[in-house]
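Only one protein chain is missing from this complex, and each of the others stays in its spot.
Right after this comes subunit A.
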Amino acid sequence: MSVRYLSCGDTAFTVEFGNEISPEINDRVMALHAAIGLAREAGEISGVVETVPTMRSLMVTYDPLATSRADLEPRIGLLIERGLPVDGNSRRMTIPCCYDDPEFAPDLAEVAERTNKTPEQVIAAHLGSPFKVYVLGFMPGLAYVAGLDRTLFLPRRSQPRVRVPRSSVAIAMDMTTIYPFESPGGWHLIGRTPLWMFDKRREQPVFLSPGDSLSFERIDRKSFDRIAREVEAGSFDWSSLVKSR
């Protein structure tokens, strides 16, 4: 696999591993993201401000007063040549999700109809999908989570909603997502989690990170309300959702 370096002005460049979405390519992106982090900690690379992983590329931002493209690019090339560590992130997250309330899952019936399934089969396929966070963006904490069961692939809604409630769980194309804020949105809403993907009161305001493995756990409305109250009050134990692989 060849690597391309794309210029993003004099404060960033993008290391592109391919022009398609695949787990193999994303693994390499995440590995370089981790490797640069380690090299910065070890003092082998300086002047890097941050790295931004996406599905198939890593943007490296730098301070042009502290380093230069000519100095950085070969150092990063060396890291790639040296061999990238296997996925540095081993977090496995479980997201409780309530699929049962029609208010939470206004599109469940339509998704079932369009995929020739019963609503229960749609839920089972969503619960059984081996999800992985590919990239966060669009708004703080919004994760593009790939790995959706193939039988659930649908294009976005032709008419996006003006208002999607916070914490809606939605699917579109080959991905699922959880809305961190109330916002417009064109994905199919099939459930809701009582969790907030972005909570500015927390020390780590953003819950998910690129590279996280993810699965959904079905909860009923009663559990939803209980967890929602704890999240609202700030007393919810978030660490209970994080497991190491």
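FYI, a contact is a pair of C-beta atoms (placed from the backbone, for glycine too) under 8 Å apart; a residue touches a chain by one contact, two chains touch by 3 or more; residues count from 1.
Just so it is clear, contacts and distances are computed from a predicted model.
Colleague: Not counting the visible chains, the remaining one has a UniProt entry; which protein name from "Sarcosine oxidase delta subunit", "Glutamate synthase", "Biotin-dependent carboxyltransferase family protein" or "Phenylacetate-CoA oxygenase subunit PaaC" does it give?
Modeller: Hidden chain, UniProt protein name: "Biotin-dependent carboxyltransferase family protein".
Colleague: Of the residues listed, A:106, A:119 or A:137, which one is in contact with the missing chain?
Modeller: Within the whole complex, the residue contacting the unshown chain is A:137.
Colleague: Touching the left-out chain: which of A:104, A:179 or A:198?
Modeller: If we include the chain that is not displayed, A:198 is the one touching it.
Colleague: Considering the whole complex, which of A:61, A:121 or A:223 touches the chain not shown?
Modeller: A:61
Colleague: On subunit A, what residues meet the omitted chain?
Modeller: Subunit A touches the chain not shown through residues 6-14, 16, 19-21, 33, 49-59, 61, 64-65, 68-70, 135-144, 181, 198, 200, 205-206, 208-210.
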